[in-house]
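Before anything else, here's the structure in question.
Yeah, one chain of the complex is gone here, protein chain that is, but the others are all in their spots.
Here is subunit A:
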Amino acid sequence: MGTESLAGPESAGRTSPPTRERLSGWGRTSPSVAEVLRPRSREEIAEAVTTAGPRGIVARGLGRSYGDPAQNGGGRVLDLTGMNRILAVDLDTGQVVVEPGVSLHQLMEAMLPFGYFVPVTPGTRHVTVGGAIACDIHGKSHHADGSFAQHVVSMDLLLADGGVRTLTPESEPELFWATAGGMGLTGVVLRATLRMLPVETSRILVETKRVADLDEAMARMTETDADHRFSVASLDNLATGPSLGRGWVESGNFATVADLPAKQRENPLAFHPKPVASMPDLFPSGLLNRRTIRLMNLANFRRAPQNSHTHIASIGGFFHPLDAIHDWNRVYGPAGFLQYQFVVPFDAASTLRRIVERVAVQRAPSFVTVLKRFGPASPGYLSFPTEGWTLTYDFPTGTPGLPGLLRWMDGKVLEAGGRLYLAKDSRMSAADLEAMYPRLEAFRKVRAAADPQGVFVSDQSRRLSL
C-alpha cells in the first residue's frame, strides 16, 4: 500500500497500521469496537473501502458528533484526520480546496490572515470538513447563511466500488444532496471546494441582553435577526413559573476595522485561541446534577447584562467558548451525556413552550440550553435545519426520568412537524426518524444506487435502519 499522495511529498506521512479501538461519540455513550484505519492517500481510502468486509465501513473525523454516527462496531472506521491538507486557495474568489480531515480550526488559522472566515461554524472549531458536510452542520448564522453544504462548490466522493465522482449541486444534485447531511452513508468525501466568507476583522461585535422569560427571548431574537448575522439565546433551563425560559440573547456581526479599539486595529485579523485548560478524566458521573447545574445556570443568568450591552468578542469567545477547555465532555464522568436538539416550525411556538415547561418542571438539568431561529432549509435529503425554532439541551444520561421525558419530547416534536438532529442523536427510534424526515425514502433510493451492497454503515445507521 503506497503512501504516495496527490499534492506533493510534504504530505506523504507514514501510514500507521490498523488498530482495534473502542470508539464513542462526544457524549461518551454506547461505545463499540472497530478496526480503525488511518489512510494518508486516496488510494489507501479506496483500498480500505473496497476490501471492507461484511460489517462495512464509515469515515470518522474529530469525533464531535454526540452519538454513534462515526463508529461501526465489528467493522471498519476510517480515521480521516490524517488527510488534512489545504490543497489550493484562491484569494480573489475566497475558494479553498481541502481534504476531508481539514478542521475548521485549521481553516481559520490559515485563512483569517487573508481576510476569510469559514462559511459556517458550529459551537466547536474542532470538526472536520468531511464531518461538516456529512452532518450538513449549522451555526448561529443559519437564518442568514444557511447550512454548511450550501457553501460547498463541489466535492469528490469515493463510492463503494472504489470509483470517484465529482459532485456539484448543478451536475449531480441527487448524490450531492444525499451526501450533504447523509451521515457518511453515501461514500467518502476525498476533497471539497468551499466558498469562504470575506471578513474585515477576526472580531465579533456582540450585543448581549438579559431576557426575563421565553416570550422575551423569542421576541428579541425575531427582532434582532434581520440585521445580525449571528444570534442565539441561552436559557436557564431549570427556571420555572414567571421566569420560565429566562436567559440572555446574543446578537452579533463581524466587526469592521472602525469598530475596533485602537490597539486591536493594528492586527484586525489576529487569531490566537489558546486552550485555557484540559479536563482530566477523573470526574465521577453525577457531578453535574440538578443542584450544581441550577447554581451555574443562575450565575450565568445574573452575569448577563440587564440592558443591552455591546462588546467586542473574539471568534473563540463568541462561537466556541467550550473549546477553551480541552476534553470538556469528561466533566460528565464515565456515564456520559447526550445532546437533544430539535426544530419545530415557527407556528409551533406553543410546542416549544410546552417542552421548555415540562423539562423545567421535571427538573432535568441542562448545562447548555440554546435557542435559535433557523432560516429556510437546504436541499439536503437528511439535512436537519428547517425554518423554525431550534432548541438544544445537554442532559447527563443519569438524569432520573430522562428516557420517558425524551420520549414525550419526541412525540411533541413529531406532532408539531419538527425533527431531531442526526448529528446529536444517540437514542431516537427508527419509526420517529421515518416520520420526521419525509425525504428519507428518496435518500434511501439515491444511496441504494450509489452503494447497492450497503458498504457504508455505522452504528447509527444500523440502530435507525437508515
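We adopt the following convention: a residue touches a chain if its C-beta (ideal position, glycine included) is under 8 Å from a C-beta of that chain, and two chains touch if they have at least 3 such contacts; residues count from 1.
Note that in this section contacts and distances are computed from a predicted model.
Taking the options "Molybdopterin synthase catalytic subunit", "Decaprenylphospho-beta-D-erythro-pentofuranosid-2-ulose 2-reductase", "Phenylacetate-CoA oxygenase subunit PaaJ" or "Alkaline phosphatase" in turn, only "Decaprenylphospho-beta-D-erythro-pentofuranosid-2-ulose 2-reductase" matches the UniProt protein name of the chain that is not displayed.
When the missing chain is restored to the complex, the residue among A:Pro18, A:Pro31 or A:Gly417 that touches it is A:Pro31.
Summary of contacts with the chain left out: across A:Pro39, A:Gly67 or A:Gly247, the touching residue is A:Gly67. For subunit A, the list of residues touching the undisplayed chain reads 20, 22, 27, 29-34, 55, 67-68, 72-75, 335-336, 338, 397, 402-403, 406, 426-427, 429, 459, 462-463.
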